[in-house]
Every structure is written in structure tokens, then in C-alpha cells.
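Omission of a single protein chain aside, the complex is shown with its protein chains in their original locations.
Which chain is which? They are A, B and C, in the order written, and residues in each are numbered from 1.
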Amino acid sequence: MSTATAARPKAPGAPAKKRKLSWPVVLLLIAGALVLFAAVGMATGNHSLTSSGQVSAALGSAVPIGMAGLGGLWSERAGVVNIGLEGMMVAGTFCGAWAGYLVNPWVGLLAGMLGGALGGLLHAIITVTFGVDHIVSGVGINLLIPGICAYVNRIYYKDYISAGAGANQSPPADPLPYITVPGLSSGLKTIENHHWFLVSDVAGVLGGLVTNLSVVVVLAAVLIVVSYFLLWRTVFGLRLRSCGENPTAAESLGVNVYKYKYMAVIASGAFAGLGGAYLSLVAAHFYKDGQTLGRGFIGLAAMIFGNWMPGGLAMGAGLFGFTDSLQLRDPESVHVLILIVAIAMALLALWQLYRRKFTATVVSLVVAGGLGAWYALTDEVQRPLIVATPYLITLVVLSLASQRLRMPKADGQIYRKGQGK
Amino acid sequence: ACGAKSTDTNASSGSSSDALKVGMAYDIGGRGDQSFNDSAARGLDKAKADLGVNVTEAEAKTGEAEADKETRLKNLIDGGYKTIVAVGFVYQQAVDKVAKDNPNVKFAIIDSNDKDQPSNVTSLLFAEQEGSYLAGVAAANKSKAHHIGFIGGVQSELIKKFEAGYKAGAKSVDPNIQIETTYLTTPPDFSGFNSPDKGKEAAQGQLDKGADVIYSAAGSSGNGAIEAVATAGKWAIGVDSDQASQPALAKFKNNILTSMVKNVDNAVYAYIDSVKKNTPFTGIKLFDLKANGVSLATTGGKIDDIQDKLKAASDAITSGATTIPTAPTS
Amino acid sequence: MANHDINLTVRTGTVHALMGENGAGKSTLMKILYGMQRPDEGTIAINGEQCEFHTPGDAIARGIGMVHQHFMLADNLTVLENVVLGGEKLHGIGARAKAKIKEISDQYGLGVRPDALVEDLGVADRQRVEILKVLYRGAKILILDEPTAVLVPQEVDALFDNLRELKSEGVTVIFISHKLHEVLAVADAISVIRRGTTVGDADPKAVTARQLAEMMVGAELPSPENRESTVTTTEMLRVEDLRIAKTDAEGIERVVLDDISLRIHKGEILGIAGVEGNGQAELVEAIMGMLPLDGGTVTLDGKDLSGTLTRARREAGIGYIPEDRHKHGLLLEAPLWENRILGHVTEEPNSSGPLLKPAAAREDTLRIVRDYDVRTPGIEVTAASLSGGNQQKLIIGREMSHQPKLLIAAHPTRGVDVGAQAQIWEHIRSAQREGLAVLLISADLDELIGLSDTIRVIYRGRLVADADPATVTAEDLGTAMTGAAAGHLESDPEAVAEAQAVAAEGTEAADQHPHTDTADKPQAGE
Partner (left out) sequence: MTSPNPAAKRSFAQRISGERIVLALAAPVLAVVLSVAICSVLLATSGKNPFDAWNVMITYATKSDGQVLILNRATTYYLAAAAAAFGFRMNLFNIGVEGQYKVAALFAAFVGAQVDLPAFIQIPLLLVTAMLIGGLYASIAGLLKVYRGVSEVISTIMLNAISVSIVGLLLVPGVFAPKASSTSNSIQTDPVSDSSHFFSIPTAGGDLWGFLFIAVLVGVLFQFTLTRTRFGFDLRATGRSESAATASGVNVKKMVVISMVVSGAIAGLIGLPELLQNSYSYGQSFQPGLGFLGISIALLGRNSPIGMAFAALLFSFLDSTGSQLPLKGGFPFEIVAVMQGTIVICVVVAYELVRRYGLKRQQQKVGAQLAAQAAATEKKEVSA
């Protein structure tokens, strides 16, 4: 192709001035959200949205989604789209439960990652070495791996019935430890139970972060931070990301693009596998056919939602985890959630009005009004709708925000060594 | 070969032996699902041992077509198995259809009934609400917080019966008792029977709200609920089979108060026995408390202290003094 | 085969120019030298020592650096990241590296800001980043593959100053270009490649531009042909107060085109000069209806097209030769006859009503192949298997087949060999004689001056200057393109005459190029 297109700079005119979400802004937004939750909690008398139990459950539900998303992040940062995450998660559930039962759950976690990594390796071979379309390969993997796991489960665990295995279920493994910070946790709980405006809400949220956390939750959080550090602060990360932005350029500077793509996709599978192992070792203690329930896809959505960044991904996974656990723990609170979203939309409308975006203002206002009316006119949300909340919220958020998203430039493109233009 | 049907070659196999040939079609999971199907399998095993019947089994797979169920039933018939037990309401349409085409084959279907079903189909139904009523009585008696919980796997008609009975039972003991209700999924998503993680989370939510006895009618999702409840040191009530004696739950058996056992095995056995004796059940055969179709498990002796109360409630039901709703009221 | 029997010897501390027409195999050779492609046979020796390069890493380790014909930059990374990538061992990826970059930048006056996002840089800045990348690695042998193609003359001079300085420091430079006068200006030695093999060396002090050109194409160049103006007074295209502003992801509005008004009459070629990225592409897309307008009107032959879609505009008589034929002009994996339908699916002979007429389209494709000398064994082969020049001829044949009223030709001869170039110019000119209006965009100022009846200069989305091609030099146009001059340009008549004489000496003002030298092509190929 011609140089011209490659070299066309951003349109001339105003100098580029990026408005990035800086830390103070993020903190301010979080504080604002807390105030909103506290106020609504006060007004409705429903404090479960900020209760410590809810927060720690949300963290737990977020782990498999977040790990799948982290897998997606690694892979897409290196330019390989991975919708095979779901299949790799299944590999993680199976291998995790298997080694968890035979040896111990710690080895199970490792085995889960290994299983996922094998799935990643397969994806890498198909997409990187053979140059097959990434989505096509992912579809194939999602078909193959669950099939293999179900097959092996059936023939392998036949002799383990007395240990609790079944035709499509493995025998149970031992649990992994949970962490509670001794004094802090109970102290915060006391404050939380007073239902003081804001104070108790903050205590609830903080309490959730120090009470009854699975070690894997902590591990997952660490992995997200470490991933950020690795990908954005090290040579390895720079090289890996360059493969997702412009692999030919990386190649021309002596970077072995295939190698980095392979490493990224294998790591991607390992993270998804860890998410799977969480399901079969922490959320449950055994493997079961169909245990992942599409979380690999949700993880991918969370990553896109988070703009291909670890922090954003964590937020996306947290949002899913929050709504998902909320609808299971406390279906009535979903009704309160409607009110909160309505108020948030109204605030958004104000912001848009301030930025003089009138059509957006009107749209936001209409949505806010509709939700508000729904809240006012009903006492509870119908259960099927409750189940759909996380998906609906994702759709709404993506349709509001997806134009701000920026994926790696060479994401999903097929790269062949020595054939760059 | 094109004209031949797959059954043409083994048409003679039906007459090879005099023993009654019983075919069993399981729902997803089949033998070894640690739950409902296993219970049916126990009945079949017993019939095999005690009645000397000849058996064969087949199971459904996830996401299969209606035609697969029909083919499965037909395959059983073609194999010479003229008495067929279909486990689970998912077989209703297939059974209706195949039964119509094979009037000389006897069918039993568990947990389902269709008002138009052919006369060679027998429905084996259970009075889940009665057993659940007793579970409710036990729960209300054991709850110190006057706050109990119910977790349903899938918000289907069947599970609503559990909920209705449980609530009625609990209220009969303590009219002001607070009862939490959570369904894990709603049809057509049946993953609520298969997701221990969901069960755990729902149970945790109810515990956090203060419930101290939780009844989960949620298939293997109940495993998660039982784990959460046991970890919190509260009482769990299991379902379908005696969960305190299940290997997978051995660790938590001290916190399993009881289980509302649905004696599918008894029903299966009774049905096969009736066919064997040439007095096959017809229409709807209800296995209620009186017929020992449902009962509370006593493993571990955790409800020994309230046996008298349970007995009284049970008597009231069997005598007809208490009638139990089959759908939750509110 | 891209290269065979290539022999090339470059002396240390010289600028060695490599010349050859498009597709001659220059880039391929350099990629082999740089380890990006593997030779089937043959050897490379550096300072008398045999080496074998498996990857660019091997070449870099031997002190070879390359600035590629097509920029090798990751847009979403910073300059710093782009520079240190692959060479992280040298100075790390942090403050030390940044200091080093500043140091090099200052030493050569490159003016590179390490923290800027490459996305936000202009072409010349990117080029400097590319050079910095090589210097950062301390390369002793520097390969520059057509570095001047996108630069204005002033920028070219600055680059040459840098090269001379490097040379004085003992760096060896291999410099690839089509542009004869550039090569003559900077090179110490010249090698010419034709059809993948070396055909000879030349001494820049002894050789004339014309001799060089003949070495490159391997034949005598055809002679020129006079032409008279065909401009009429009938207005064909009128663009009035065009304005486009894009809001980017951050919600910031960037004005891309502002206050653009122009008119093209029947039989007129209007040339647009400008450094790439100043809004030419957007102007074309705006007229084609591919970008929504924020203001202004587009009128073709008295018909207001402002609100219409691209298809309607094409049906109304706009022909389009896109600047990037692979991206906008062809379906590479579709057969030629389907490519003939592309863009004219609603028109005869390709369809009638909602139905396609494949037989008629095939037949007409055969005609185009014949009339436009598209070298292909058949019309069932995919477009990807044709050479770039033949692809371009197919596109031109296709666009001309629908008797356009207006032809938008963006870099119509980019990446096309000399022979095809001449044919393309001839097709455009003969259509012009029959009353076609042409909007010509080209980075090749000589092509612009040679073909156009009027020239307008675009700078930062505005038309800032205009000129009569007969009275302007490439240098003055270049000045206006950098924004340093505006209004009506009028060059010193002596300079104009001189430029024309130079051109004539090179090519005898070939038919190839109305006024200038033949081989002086803007940009290389595929």
C-alpha cells in the first residue's frame, strides 16, 4: 500500500489534547457513586447494595469474568482476538478440578491455568502459525474443548462414583482458604450495621474488601495489577503491545512477533483457565459440564467495556459481578438499582446539557424518566428480567460509550512474517 | 440397504427371553447425576435384583432435539423393551407421541402429566408440597431467628410446589416467620439446577439477611447452598435424596438438618412391579406422603427432637385435615 | 522472481544511490539486506566478512539500519516507545532512553518530542522519528528506501543536510529514489536495477539525468507531444464553502476542511498540491459523498449533489481513481470481471433492474482488458494476481467506461511503471479533450505541473494559494505547501524556464510528462 495512507496524520487543525480519566477524576466519580448509593439506601431503607456481604460476593463473581477478560486483554493487546476464552475456561474448570481432587486445590489452580494455556496454544497455532481468522478459530475451540472435557469426564470418572463423581461431574476437591482481616473486618461490620448515612456505606464497601475473601480473589487482583505493570512498564510489555499495534514495525526492529503473539495467547488461555479453575475450585468444588455459562464471552465484553485496559476491565468485571451476585443474593434490591440508574442517567443528562449536547441530553432524560416511572409504578422486578440485568446494563453502557473505545490497531488482523507492506 | 429400517434386523430380539424388559430413559446427567436420575436408577436396580427384570438405560444430552428423545424411546422399543420409564417432564411430548404409535408398549413418565396423554402412559407424580410442608415445619421449629430461606433452582411449576409447601409448613408453626425466597434461574434457562456457585451465592445472601435455616430445592446447585450454610454454621435442608449420606457432601453433613426425599426409586419400583404383576398403573399415580412418595430423611438424628411435631403435621396431611397449596400464594 | 543476479558493492562512508523503476526489486533487495526476507542464493559481506541475516535483529546487530518505504510506526505508541522498541538493551525504556533521544534529536536538529503520540505527528515528523530510530541504534550502514517521496522540496533539502553530516561521521548510506535530480544532488555513487537485476553503475558527476533514465527503463524514451488548452467555459463541478469538522474520541472537534470553494470546467484539469494529510483525502471523500458535510455544497453539472449518497454521485457521472487502489479501488480476491462491476453495479452493462448481468460484465471486462492494455491471462484471475500497474489500468478502464463528467484522480500513477504511466496520462488527456473535467491530486509536483490547467494549494484544510502551472516552479509550490506562502503564486520566470530546461534535458519533455522528466515519479508501488 502507499505510504500516503500510512502516513496520514490526524486531521490538521486543533492540536491534540487528550482528555484522559485521571486518578482524581476516578476517585471523585467513585465518591459520587457512593453518595448516590448511600442516599438511595437511606431513602428506600434498603442497604444491601453497599453491604459488605454484597461487596465481597461481587468480588467473587467478578473473578472468573475478570480473569477471562484479562485473558482477552493479553491476547488482544498482542493483536489476536480470542473468543475461544469460553472453551479455555472450560479446560480450566476441568483440569483444575481434576488436579484439585487428585493432589490439592493449589495444584488444581496451576493445572487449571495449564489446561487453559493448552487451549491458548491451540488458538495460537491456528491463528498465528496457520493464519486462520481469529473468530473462526475461537468458534472451533469453543466447540472442541467442552466436547473433550465432557468426554474425558465420562470415561475417566467412572471409577470415582463413590468419591462423589458423576457422569458429568468430578469428585469434589478440598476448599481453598479464605482471608478475613481480624479486627478490621468486625469493626467495620459494627459501623455498617448502624446504617449511618454514607459512613456505614463506606464501612460496608471497605468491609467487603477485608472479609471472607478467597485467596483466588486476592490472586486475581494481584494478577490484574501485575499485568498492568508487565504490559505497560516493561520491555516485554512494550514488545507485546507493539505486536498488537503494528506487527510489521515490530518485526522491522528485530522483535520476534510470532514469539510474542504465542506468549500472549498462551498467557491469555492461562488466565481464562484460572477463571475456570476458580469456578471449579472456589465457587464450587467440582467440575460440571457447562459450568462456565458463557462467562468467557462476558469477560470479553468486560474487557471491551474497559477499553482494553486492566483498570477498565476490572471495573467492567466488577459491574458484572455486582449485578450478577446482587440478583442472586437479594433479588429485591434490583428494584432499587433501577432508581439508581435512573438518577445516574438524569445526572448524565445534566452533564450533557452543560456540554451543550442537546440530543444526548434529551435521550438521557427520556431514559431516566422511563426508568424512574418503572421504579415508581412497580414493587419488584420480574425475575427473568432480573437475570437479564447485567446484559442489559452492558448493552446500555456500550451504546453510550463505545465510540470512545480504542482497540489495538492491528487487533484481529492476520500477520505473516516478511509480508508486511 | 436404503429401504431397510434400522430395526429390521433385530426384530426377533424381543422374544429371546421371557423376563420383563424395562427400558429407562434418563434426563440430562443420567445415571450418576447424584440426584434425581440416580434416584430413579436405584429403583431400577432394585427391580432388577428383586423382580429379575431385564433392563437397559439411555440418557438425554444437553441441547438435544425433540427428535432425539423420540428416537431414544423408539430405540428402546425396537430393542424389545416394552415397558419404558421416562425420567423427567422433558419427555412428555416425546412420550405422548411414541406412545400413540406403540399402543402395546407401556410408558411411565416421572413428574409430568398431560391431560391428553394416551392411555398407555402413566404419570408418576409426587406430592412435593407435602414433603416440603414437613420441611417447613422442621425449619420453623429449628429457626432461632424466626427467619428462614427457600432456594429454588429454576422457577418452574414443579419447584413452585416446593416453595408453596415449605412456606405453608413454616407458617403453620410460626405465622410471623420471615421467609426469604430466591430462584436461581427462570425457564427456559435450566442451569439453576446445575450451578453450585449460584446456590452458594443465593444462600450467602439469605444468611446475610439473617436466615438460619435454608431449604434448597435446586438439584446440584443445592450443594453450593449447603456448603455456604454449613460454613456459616446454620441449618441446611436438602432435597430429592438424603443429602447427608452423599459422598460429595460428607463434609457438611453435620449441618444438614434433613432432606425432603422424593422417593423416585419407590415409584419406579412400584411401577415395574405393577407391570410385572400384570396390574399396571394407569393414568396418574400420585406418590404422596401417605404412599411414602415423599418423606423427611432422618440421617444424623437432627430432627429427632421434633419428631412429634412432624408426626402431628404429617398425620394432619394424610388425614386430609391440612390441605396444602401447590402454588405459592404471594 | 523479484531479484536475481544482483551484485552491489557499497563503499564505506559514501551515499550510494539505488535507482530503478517501480517493481524493479529495490525494496526486495533491501529487505534481504535487512534480514526481513531470505535470499534463495547469494551472499552478503560487510567489511569483507560474510554474514547471514535471518531476522532484522541480525542485521541491526551488524550495524545496519533501515528506514522503510512505508513507515514502520505504531500510531498508538509514543515516539519514545517506537524508538526504543527492539533496542531496549541500549538505554532501557525510561529516562535514560529519553535523554538519549533528546541528545540525538538535538545533534541532528530533528526536533523530535519523545512523549508525543505518533498518531499526532505529521509525515515529515514521522520520517524524522524513523531516522532517529536508526541513529538510536548506532547504525553504521543506513538504508533509506524512498525517503523523499512524501516530502516537500524544503524538507528534502533538510534531509540531505542530515545525510551529508552522517556521511562525514563515517556512516554509509544506501539511498533509494526514483527522482533523478535528487540522486544527482546527494549521491556519491549510483547503481541501477532493472527487472530484479543490476544493470550497471554510474558516476553522478559524469552521468546525465537522461542517461540514467534510459538505464532504468532500458529503452529510448518516447518523445513529447504538444498540447493545447482544452478548457471550456462550461462549469462542471462547483464546490462552495465546504466545511468538515470531525469530533474525535475525546470529544474535541477538529476542522478538517474549511471554506473550500472551487470550480472545474469541462475540459479542465484542476490540480491540488499539498503535503499529504492536509485535507486532500477528505476533500476527495467529501466530493464523493463518503464523508458527511458540515457545511457547503457540491454541484455537478448544475445538479446539487450535497445531500446525496456516494452511489448517486457516481451515477450522476463522477469517476473515481482512488489514491489507494488496494483499499478503495479493488476487491483483491475477486476476479477481474467482478472488479469491473465494482462502483458501477447499478449501471449498464453490469445490471438491469435489481439483477446482475454477469455475462455482459464479463464481455465488457474483456473489452477493457484489450483497450487499456491490462496484461492478464484472463478475466477470471483475481485482481491480487495482477501487477500494480495493470490493476491501475483496469481501474482507469472501468471508470472511463461510464463516460464520467468529472474524474477524481488521486495519485493516478502512483506505484505504476513508466510505460503504464504514459498510457494513463494519455487516457486522462484524451478524455479531457472530449470535455472531461478532472480533479487531480498528486504528491508529484512535476506530474501536477505537467498535467494541470490550474493548480490550487491545500494547507491545513484550506485552499491557501493558487498558481498557473506555466508560471510556477516546484520549489515555489513547495513553499506554499508548507504554509509559508499564500495567494497567487508567480515564480521568477527565469527559474521556471530553467526548471523546464532541466526537465527537457532529462527526458526531452517526454510524452510521459508534459514538461518534466520521466522517471521522476512520486511514489513507489505495491
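Convention: contacts are C-beta pairs under 8 Å (C-beta built on N, C-alpha and C of every residue); 3 or more make two chains touch, one makes a residue touch a chain.
Computed from a prediction, not measured in an experiment: that's the story for all the values here.
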item	value
Contacts of the hidden chain among displayed chains	A, B, C
Hidden-chain contact residue, picked from the options A:Leu300, A:Leu313 or A:Ala410	A:Leu300
Residue among C:Glu380, C:Glu426 or C:Glu490 touching the omitted chain	C:Glu380
Per the touch definition above, residue among B:Asp111, B:Glu163 or B:Glu180 touching the missing chain	B:Asp111
Identified contact with the non-displayed chain, of B:Ala19, B:Ala250 or B:Ile284	B:Ile284
Hidden partner interface residues of chain C, rising order	288, 290, 309-315, 320, 322, 327-334, 338, 341-346, 351, 354-356, 358-359, 362-363, 366, 375-382, 384-386
Contact set of chain A toward the excluded chain (per top definition)	83, 122, 126, 130-133, 135-137, 139-148, 150-151, 154-155, 294, 297-298, 300-301, 304, 382-385, 387-388, 391-392, 394-395, 398-400, 402-403, 405
Interface residues of chain B (partner: the chain not displayed)	1-8, 56, 58-59, 61-68, 71-72, 75-76, 79, 89-90, 92-93, 111-115, 123, 125, 156-158, 186-190, 284, 326-327
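Note that only the chains that are shown with their structure count from here on.
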item	value
Touch-based graph of the chains, sorted into line, ring, star, complete or other	line
Which of A-C and A-B has more C-beta pairs touching across its chains	A-C
Most central chain, judged by mean C-alpha position against the global CA mean	A
Euclidean distance of C-alpha centroids - chain B vs chain C, Å	76
For chain A paired with chain B, centre-to-centre distance based on mean C-alpha positions, whole Å	37
Of all residues in chain C, the ones touching two or more other chains	none
Of chain C, residues touching chain A in the complex	31, 34, 36-38, 55-58, 60, 66, 68-77, 81-82, 84-88, 93, 117, 119-123, 125-126, 133, 146, 149-150, 245-246, 248-256, 276-279, 281-282, 323-324, 326-327, 411, 414-415, 443, 460-461, 523, 526
Touching residues (chain side chain A, partner chain C) in the complex	1-19, 234-235, 238-239, 241-242, 245-246, 248-256, 355, 403-406, 408-409, 418, 420-421
Parts of chain A lying in touch with chain B, wherever the complex brings them together	48, 51, 53-54, 57, 60-61, 161-169, 171-172, 279, 283-286, 288-291, 293, 325, 328-331, 383-384, 387
